[in-house]
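Every protein chain but one is kept in place in this view of the complex.
Let's turn to subunit A:
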Amino acid sequence: MDVSLSEFGAIAIMQGFNGLSVFCVLLLMALGLAIIFGQMGVINMAHGEFLTVGAYTTYVISSLTLQYFPAMQPYYFFFAIIAAFVIAGALGWLVESLMISKLYHRPLDTLLATWGLSLVMQQAFRSIFGAREVGAEMPAWIMGSWAPSEAIDIPRNGLFVMGLTLLCTVTIFLMLYRSRWGLQVRATMQNRVMSRAVGINTKKVDRMTFALGCGVAGVAGAAFTTIGSTGPTAGSLYIVDTFLTVVFGGAASLVGTIASAFSIAQAQSLMEFFLSGSMAKVLTLSAVILILMVRPQGLFSSKVRK
């Protein structure tokens, strides 16, 4: 191998960045689930479909802008992100009130019912948008790459996703741990009966929490369009990874979710450098499961006295 040290350094930086962008996508997807599954304990198998809703929303808005307001094209993406959040969140609000709210005392049945929902949603995407994958037209400033030195080449869409992830994480952290609403959410999840007794409308809190989680999934979907194209089953491909991320981090711990998304993503992209992609994935997931067997409560777990 006649690779000079500087070239090796450049490869290491780019590979590390690669891992970071995998981490951001994973974290962005896991954030919504960390709220819904981690805080509420609802296993939403249709979470991936909410992601797809966000991605398709971006696609629709990008086509609309291109057709009616071509001048707005460079800026449409910000509107798309907001629209993705609102639409996915509204859909989540609807799903919670029609379905999830009736199943809170049967967690395993929630899992099955939401899986049915995910089938219906996938078919709906297929009927509306066709089975072929579609891609949103990206504004020019997202595409291309940033080259701080000659050997290093960092894609701009990766940087954008990273910024978005940071923004979402900070917002959610502030909402959950620094706002009155977050206090109500955490109280409801810890002791529903007691929270109701002190005057918290737990039904409303549940609905809002679920809607927020779905909205975040929608934002993840919008971010997803900058990286890949969208098909009807795009979201469901990631559902296992995201669940494992949340479980591995320790449910009910936002820091845990971040740490586990980071370690899973870095391990995977590091191993992908040496092994084939499928083997890297197998090894990463197996390692996660093995660690979970030793430490079933996840990396970070809040101490609960039972």
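Structural remarks
By definition in this document, contacts are C-beta pairs under 8 Å (C-beta built on N, C-alpha and C of every residue); 3 or more make two chains touch, one makes a residue touch a chain; residues count from 1.
In this text, contacts and distances are computed from a predicted model.
Selecting from "2-oxoglutarate oxidoreductase, gamma subunit", "Urea ABC transporter permease subunit UrtC", "Glutamyl-tRNA(Gln) amidotransferase subunit A" or "Probable glycine dehydrogenase (decarboxylating) subunit 2", the unshown chain of this assembly corresponds to "Urea ABC transporter permease subunit UrtC" (UniProt protein name). Residue in contact with the omitted chain (choice from A:12, A:72, A:112 or A:255): A:112.
Among A:154, A:175 or A:285, only A:285 touches the chain left out of the display. Here the missing chain is touched by one residue of A:79, A:104 or A:181, and it is A:104. Note that of A:127, A:149 or A:201, the residue touching the chain absent from this view is A:127.
Against the chain not displayed here, subunit A makes contact via residues 41, 43, 99, 102-109, 111-113, 115-124, 126-127, 188-193, 240, 243-244, 247, 251-252, 276, 278-279, 281-282, 285-286, 288-289, 292-293, 296-297, 301, 303-304, 306.
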